[in-house]
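Below, a portion of the complex is reproduced, with chain positions unchanged.
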Amino acid sequence: MKIWICPGSFDPVTMGHIDIIKRARKMCDHLIIAIGVNDEKKATFTFDERKEFVEKCTKDMDNVEVDTFEGLLINYASKKKATAIVKGLRAISDFEYELQMALLNKKLDEKIETVFLMTSINYSHLSSSAIKSIAKYDGEIKGLVPDVIHDDIYLKLKKGK
Amino acid sequence: MKIWICPGSFDPVTMGHIDIIKRARKMCDHLIIAIGVNDEKKATFTFDERKEFVEKCTKDMDNVEVDTFEGLLINYASKKKATAIVKGLRAISDFEYELQMALLNKKLDEKIETVFLMTSINYSHLSSSAIKSIAKYDGEIKGLVPDVIHDDIYLKLKKGK
């Protein structure tokens, strides 16, 4: 069984993430969206909020599971018997960092692959931090995040202030 | 009327910034240098110092206005009826980030362009943070910042200590 893991901080989940998730889940048998909790303090949304956001957006995708992990991604992937880690690639800076991580993870556990999908052209300019900046100043983020969490993001950002 | 906006944190303004400003103001009718105040706390110089520095350096340029803004740049640009945002490009990492911002701003307000000028060869190695590092340890920054603010920078950096 091909188990793929799609890791990230999802702070919050964007249309770019959802695009990768939708495409990745068709390429494997089971896709685990793994939200990292290591750097919880630096995140804008609490871990529960981030998880709730992702779950709302993926609840109709039958082979998708939302989970969390602490510690090294590669250890988590190994425990889950994952065959691959899947990541979206947007830009050169992504590429450099992801290349380094992929090579390092390969060294730590040779059995687990890292596969990359190019982020769809419509979302290549998106990032979680850009969305937070826009929402924070009451800019419009419709189309940048899934509709089901659109209002929640403004709400939670305000509450956090 | 072609109104261009040259945004930045200008912490402090460098010869590289001045080079872009001088060239940009010839390409439009009115150039607004817009100092962002969002991240005031992380800046080395206070907002007033940064504004004073830019004003000193541009006081003889008749179609240049120094202003400040809070919130989203694109909203500020729209309010000012700007036709374009102008940025200097130095390096790959600049390029990636600016590309993402330009595409995002285009999505937020299709009427406003982002135009890029290549930073002149003599200043392509300059950055505000490099200048602060040099000045902090009593290195020489003559030629890296405009002469009129040269002494002020050392003075203000010392005071801040």
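Some points to look at:
By written order: A and B. Residues from 1 in each chain.
Please note the rule applied: a contact is a pair of C-beta atoms (placed from the backbone, for glycine too) under 8 Å apart; a residue touches a chain by one contact, two chains touch by 3 or more.
Predicted, not measured: the structure shown is a model, and the values here were computed from it.
Because every chain is the same sequence, the assembly can be counted simply: 2 are drawn, and the full complex in the file has 6 copies.
Basically, only the chains that are shown with their structure count from here on.
Residues of subunit A touching subunit B in their complex: 90-93, 124-127, 130, 133-134, 137, 139-140, 143.
Listed in rising order, the residues of subunit B touching subunit A in the complex are 71-72, 74-75, 92-93, 96-97, 99-100, 103-104, 107-108.
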